[in-house]
Structures are given as C-alpha cells and as structure tokens.
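Only one protein chain is missing from this complex, and each of the others stays in its spot.
The block that comes next holds chain A.
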C-alpha cells in the first residue's frame, strides 16, 4: 500500500513538473529573445535556449522608445489612486451592510451584488458618452471614477465584517464615539487583512487593464504601461522590433510577478474565498 502511494506521488510530480514547464517555457523563450543582440538573425527551425550574445542594452532602448517610464508612472498613479480610494469605499460599504441595521439593507446588498451579473460591455458606450459630455475624456478621473464601487471588494469586505463580533462596536458606541471615529479608529485598523487581499488582487487586475483606457484615452502621454506596448507595432516590423517588444513585455510583467511572489498567500486566500478574481 505504501509503495502504491509512493508511485502515485511520483506520477503526480512528473505531471505537475511537465505542466509547470509548459506554463513557463514560452515565456522563457521570450526572455531569451529580449536579450539577443541587435544584429540577431534567427535560423529556420531553431530554438534559442540561450541568447547568442547577451545584450541588456535592449531593455534601455525599449524603455526609451516606448516611453515606458511615462507609462509606468501613469499606471502607478492611476492604479494606486483607484485601488486606494475604492478600498476605502468597499470597507465603509461592507461595514455598513454587515453591521448596521437599517431599512433596505438587504435590498442594497442584493442590488449591488447583482451588478456583477451585468457584463461591463453594456456600460462602455453610455459611460463613454457621459464622460465625453462632462469633458472627462483624456483624464485619469475617467479611468478611476466609473469603477470606484467595486462589488467584488464589497462582497469581500462584507464577508469579513460578518466575522467580527458586535461587542467590539457596541462598547465603542456606549463610550460615545462618533461614527466617523469608530470607522477611523476601529474599522480600518481591523480590516487590515481584507484590505491587503483586496489591494493585491485589484492592483494586479488594474495594472493589466487595457480596454477601458483604450476607449477613454486618445493622448499617448496619458497611456498606462500596457498601452505603451503598442509602440512596438510599426507597419514594417524588423527582427529588432520583435526583440524590443519582448523586452518591453518583460518590463511590464515584473511588478505583477514581484507582488505575486511576496503575497502569494493573500492571493490564494482572496480567490478561494470569493471564487472570483
């Protein structure tokens, strides 16, 4: 029996290794490609598992041509602002729905959650037109404000606050603390774990967002880093453009990978808790 279990584990390890390899290998070849020298010419039917001459200079060139610094800064500003403001909103809404007894509480929650069922594509056109009417196209506000009430986050926060005993809040009420003070001094410090989970998942999602920025932004100086990658698509593409594009791609991936490696546990918790990304 013990031997059988060992054999099963070995088979599983082989499967997992092969499948992990499939997940990594194409990306690895892209990394190799990004390090090739400027005059690199591929041979037909040849895989390059290691660059012929390592050339880190491609990264500098890619950074400069696509103005990736600007893109990075734009992404950093708007993603951070979005995540921070929406985190405050989801904590307050989640807290109110979980802990306040008021008329229409269930209704508000159900209506908010049903938002998740409506495909965002329906809202593209009316929201685009609304932002155009109030002259918000080509602003960061157009990227941030429409999605501020994040229903996934509200769900996450509400589930979290349900687990917190009422007694903590009641004693604060008896001491005469105002609602805002309770929120600032009790609710926010308590919600550390849920904010962390929300922050990490939302940050990576927003970092990768491209279609909404593409709709509301026309000025390339406002482009988030994902849209900056378009620069590497000239009409007549050379081998070197391909190398630069590989380098640009890797650069945009780095922050997400770092965040994931550091906070893997939070990721897993958040996703398996809500069944959502």
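Keep in mind that, in the parts below, contacts are C-beta pairs under 8 Å (C-beta built on N, C-alpha and C of every residue); 3 or more make two chains touch, one makes a residue touch a chain; residues count from 1.
Rule of thumb we're sticking to: contacts and distances are computed from a predicted model.
S.K.: Suppose you had to identify the omitted chain by its UniProt name; would it be "Hydrogenase maturation factor", "L-lactate dehydrogenase complex protein LldE", "Sugar ABC transporter permease" or "Heme exporter protein B"?
M.R.: Checked against "Hydrogenase maturation factor", "L-lactate dehydrogenase complex protein LldE", "Sugar ABC transporter permease" or "Heme exporter protein B": the hidden chain maps to "Sugar ABC transporter permease".
S.K.: Taking the entire complex into account, which one of A:67, A:115, A:138 or A:220 touches the absent chain?
M.R.: Here the residue in touch with the unshown chain is A:115.
S.K.: Using the touch definition up top, pick the residue from A:58, A:204 or A:231 that touches the left-out chain.
M.R.: A:204
S.K.: Of the listed residues A:61, A:76 or A:123, which contacts the missing chain in the full complex?
M.R.: Final answer for the missing-chain contact: A:123.
S.K.: State which residues belonging to chain A touch the missing partner chain.
M.R.: Residues 8-9, 12-13, 15-17, 19-20, 22-24, 26-27, 29-30, 42, 44-47, 89, 92-93, 96, 100-103, 105, 108, 112, 115, 117-130, 145-149, 179, 183, 204, 207-208, 210-211, 215, 226-227, 229, 245, 249, 252-253, 256-257, 260-261, 264, 267-268, 271-273, 275-277 of chain A touch the chain that is not shown.
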